[in-house]
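Here the complex is missing a single protein chain, while all its other protein chains stay put.
Chain nomenclature is as follows: A and B, assigned in order of appearance, with residue numbering initiated at 1 for each chain independently.
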Amino acid sequence: MIKHLRSAADLDADTATLILDTAAEMAALAGREVKKLPTLRGRTVVNLFYEDSTRTRISFEAAAKRLSADVINFSAKGSSVSKGESLKDTALTLQAMGADAVVIRHPASGAPHRLASWVDGSVINAGDGTHEHPTQALLDAYTMRSRLGRIDGLKVAIVGDVLHSRVARSNVLLLTTLGAQVTLVGPPTLIPIDVAAALSPGTKVSYDLDSVLPATDVVMMLRVQTERMQDSYFPSAREYSRRYGLDAPRMRKLPEHAIVMHPGPMNRGMEIAPEVADSSRSTIVEQVANGVSARMAVLYLLLGGKA
Amino acid sequence: MKSYLIKGVSVVGGKPADLLIRDGVVAGGGGKADETIDAAGLVALPGLVDLHTHLREPGREDAETVETGSRAAALGGYTAVFAMANTSPVADTAGVVEQVWRLGREAGLVDVQPIGAVTVGLAGKQLAELGAMATSAAGVRIFSDDGHCVADPRLMRRALEYVKAFDGIIAQHAEEPRLTEGAQMHEGEVSTRLGLTGWPAVAEEAIIARDVLLAEHVGSRLHVCHVSTAGSVEVLRQAKARGVRVTAEVTPHHLLLTDELAASYDPVYKVNPPLRTAADVQALRQALVDGVIDIVATDHAPHAVEDKECEWAYARPGMVGLETALPVVLSVLGEKWELIAERMSRTPARIAGLTGHGTDLAVGSPANLTLVDPSARRVVDPAELASRSRNTPYAGTTLPGRIVATFLRGEPTVLDGKAVK
Partner (left out) sequence: MAYPRADTGSPTGSRATGAATGTKIILSGSDLQRVVDRIAHQILEKTSGATGTVLLGIPTRGVPLARRLASRIHAFEGIDIPVGALDITLYRDDLRLHATRALGKTDIPGDGLDGRRVILVDDVLFSGRTVRAALDALSDVGRPSSVQLAVLVDRGHRELPIRADYVGKNIPTALAEKVKVSLAETDDGVDEVKLYGGAA
């Protein structure tokens, strides 16, 4: 098994499939009266969060606790981190505490890679800067597989601010590893340079959402921050929404079976219309539940064996 | 003062000969001396001249001092280095440049020539007292806001014009700041994959294009620091063909390393301008051979451990380079000694108007020279560097060539590969 999950590129197809299969077993266990498993008794998982992300932290915390791991939450606020302690010094502290795994959320891309060079335990990337968020991609893939029965051959459109999106990067890597065909859609200003060469050669790019929707099995809407307007990525929220927002008329262009995903938190009315977010095609609530199963699977596979 | 007879040395790649050094000058092709150095297999080069060094003093003596940087320079074969102005306080007054100049003379390992800031506090708002720095004891001729670009075109024009009065030259750090806000590495495939904000090549090329036009318009000399892209090379090639008085430098790291190294997220590879693509590296090498790029300059940028052992985005850009410059250039160009002497000694001295350096080792010339063993191979060990900082990107890399000895005005600063003081 791999030691760290820093990037979705750490996962080959077999490993990714194993995680999804394991997540399915974990999800089945979640329906029982006794949800707790003794598997990671005596193991310590540290949630090291340099950014506020209550939903991701809670998801990891629930996953670790269901597997009986001891969980230590180390948040940037009110800790020595805000007093300017370096990541390296924090890493050495966690090392001394005997952390078996560190789940890190950090505003700087690559922070998990740096951390992994300073601690003995496993490092799990819970979102680093504008780089990656591999467990989000795993839960998204899991959601697609449970809704549509497969990933291989699926046509997935990822729509919005791809440039600043760690969710998009991880999804492109993971989904193409698993055989999906990904198209990135957004204004050219928000599509990163050389994206296909950078992530996966088969990745397509389109600036026209309407032309992509009819041949799409999964449309994944990314959060777009209105502040991007100030940096001239697009002229106005209204124009963005008109060109790239998913509203009910656009949703009707999708094939019957297609699903709508969003990693959250949503800007209702900006990238996604409320009636779309709340429709039966939307998997947004499932994604949250699947997050715990996917993260249990990752924790088990990284920590459940010989260190 | 001791005299030295260097026996059997190949002067700039020529046939083995003897070289007598006495009273600070090259005294002849043989004769009696206090000490004899067996230089069979060694190559003598005029002492190297670095137009782009950060010595960090005053202000960051934890990263480097004039003395430690001078020692690193001597060990790298240098006899003169130009100290960049981005110290704390900034070298934007006669007082600060004289202080740096004096510290250099006290260390006595290389000639430390201060570079003056173009604008007060490197702030890009108001010209510093360029004339006062020029007429100070330091005799400043090169002015640069290095680390920052003189982005305001009107200010740049004025600076180019103003320094003509004392034969000064503006060395521009070409970086359009609006195109590089938050930039972390070369913008391209790798930056996209790593999620690091891109530093586009055009941000350098646009400023160079503007500056050569400005220099042409006002008839001034322009020097372009650390050229890093193939596009910049093309702009320079055209400008030179038109007769613009522009010179340009390239760093050893831009001749060897590419942006792929950022994939480790180890900030030892973070530098400004950033490491570029393999195609850029090829274009830079060709330009250095062609003479479109005039010189190699190190951009030696020492940084304290805590400024590098951190997240990529929080790390300071820069690499130490004085002690590895010649080996890197040797590995890139091969043993083209004439070309190396031209690009690393004669031309930089000429651009700076620095007399006594970069001269042929003819009888009567100041004995500023270095002896290189081209057959030696060295694995770079950061712990062995004389620089106070360890941020070399070459740790563990085997590089050709070893500096055996360096002489400054006939006095050895390095003997047997070790600093004399």
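The definition used in the following text is that a contact is a pair of C-beta atoms (placed from the backbone, for glycine too) under 8 Å apart; a residue touches a chain by one contact, two chains touch by 3 or more.
Here the structure is a predicted model, which means the values were calculated and not measured.
Shown chains touched by the undisplayed chain in the intact complex: A.
Considering the whole complex, the residue from A:Leu29, A:Ile58, A:Leu92 or A:Ala237 that touches the absent chain is A:Leu29. Of the residues in chain A, those that touch the hidden partner chain are 1, 12, 14-15, 18, 21-22, 25, 28-29, 32, 34, 36-39, 67, 300-302, 304-307.
Basically, only the chains that are shown with their structure count from here on.
On the side of chain A, the complex with chain B involves touching residues 86-88, 106-111, 113-114, 117, 128-132, 166, 169, 192-195, 197-199. Of all residues in chain B, those touching chain A in their complex are 184, 187-198, 264-266, 306, 309-314.
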